[in-house]
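Structure first, then comments.
== subunit A ==
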Amino acid sequence: FGSIAIAATALTLSSCGDKERKGEASDETAVLRFSAIPDENTTGQAARFKPVADYLAKALDVKVEFVPSATYGASVEKFENGDIHLAWFGGVSGEQARQAVEGAEALAAGKKDLAFKSYFVANVATGLTRSEEFPTAIANMTFTYGSSGSTSGCVMPSHFIMEKTGKTPMEFFQKKPIGFSGAHDKTALQVQDGTFQAGVLSYGKYESMVKEGTIDPAKCVVVWETPPFADYNFTAHPALEKSFGEGFVAKLQKALLDCKDPAALKALGRDELVKVTNETFIPVAKVMEKVKFD
Partner candidate 1 sequence: MSILSVRDVSQNFGATSALSDVALDISAGEQVAVIGASGCGKTTLLRLLGLQTLPSSGQLAALGFDLSSPSRKGLREVRSRIGMLPQDLGLVPNLRVVQNVVLGRSGKRNVLGTVRDLLWPSRVEREKIFKILDRMGVAGKMYDRTDSLSGGQQQRVALARTLYQGAEVLLADEPLSSVDPARARDVLELMTGLSAEQGITLVVSLHQVALAREFFPRIIGLKKGKVLFDGKPTDEEISTLYDL
Partner candidate 2 sequence: MWLGRRWLVVALGVVFFLCVARLGADFVTHTPGSDPWASTIRFFSGAISPSLVDQNSSLPADADPFLSRLGDDLLRTIRYALIATSLAIPGGLLLGFFASEQWWPRNGAQVLFQLIRWPVRISLSLMRSVHELIWAIFFLSAFGDAPFSACLALALPFTGTLAKVFSELMDEQNRSPRDVITAAGGSGAQGFVATIFPMALPDMVSYSLYRFECALRSSAVLGFIGVETIGLSINRSFENGFYGEVWTALYVLIATVILIEGLGHMTRQRMMAGKARTRSSGLSESELRKAAPRDLFLRVNGVTWMVVIFMAFSIGEPLVTPMVEGQRSERLSRFLTKLTPDPIAPEKSLANWDERKEAWSEGSDQFVPWLADLWEHPGQEALINTLAMSVAAIIVAACLAILLIPWGIRTLANRNPLGLAMSRSFLPGVMGSLIRGFFVLTRAVPEYLYAFLLVGLMGPSAWPLVLALALHNVGILGRLWTEVVENQRRIIPSTILEVGGGRLQSYVAALLPMSLNRFILFFFYRWESCVREATVLGMLGVSSLGYYISIQQNFREYDDILFYTLLGAGLVVAGDLLSDFLRHRLRGENS
């Protein structure tokens, strides 16, 4: 009861403060707060997304503020609470956000996000090579995912494992424990170092690491490529219409689709944005219900 008592006091104290401010809140000019999941190149997240904020501010003539999010969950949580009104989500987190907020809409995605894929990789010492068939041999190897909330690093690959083998990942992999490296590049490095014999990560990250030279494609071999699925997307909160006026979401969508600003596009790591709807992500939603890890 101690905790409850404290929390209750804190609440009453602050709600007193609220009533005083009630009038003020609506007077203030509304700010469009947006956020993004921390997927890759996460240092200086605010700096990275500033060009996007700047672009939107200019295109829509509103104040735009980027709010950093420390975890995938945090960004969804804030979206649900209406602390942010627009977010650059992954496939899974976007779907979660839309399920949590009635009327939330997926607006735009990168062109490549509509046909995103993951690479199953293996250490060269396993002797596996690239094949069209799902590599069932990895069942007897140590295996690592990225973050368990990542669409391409965990959820979709698990879906394909279930589809191809009819077993859940926990049943399929014989060598325990399964790893959750936390990030795509960690997965690649751990497989290259042989800490784990095999793993799965976003194809984009793998290719950029090969290009930078941090990964040697001869040591960390791609053994299988998943079928395409939809991933990253901009999702908007219905509250936008309330604070910025009717039709604002449509304006926002248009601004995103029309974006030619190179700095903003570079921040997103996309060449152009294309239109998507909530329906685009129905397959992901179905997968989310299936995939379980216990």
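Odds and ends about this structure:
Just so it is clear, contacts are C-beta pairs under 8 Å (C-beta built on N, C-alpha and C of every residue); 3 or more make two chains touch, one makes a residue touch a chain; residues count from 1.
How were these picked? Simply put, all candidates are chains of the complex that A comes from, given by their letters.
Keep in mind the model is a prediction, meaning the values are calculated, not measured.
The candidate list 1 or 2 contains one chain touching subunit A in this complex, and it is 2. By the touch criterion stated above, subunit A contacts candidate 2 in their complex at residues 1-4, 6-7, 10-11, 14-15, 17-19, 21-22, 24-26, 38, 40-48, 50-51, 67-74, 76-78, 80-84, 92, 96, 100, 123-126, 141-142, 144, 147-149, 170, 176-183, 185-186, 189-190, 192-197, 214, 263, 266-267, 269, 288, 293-294.
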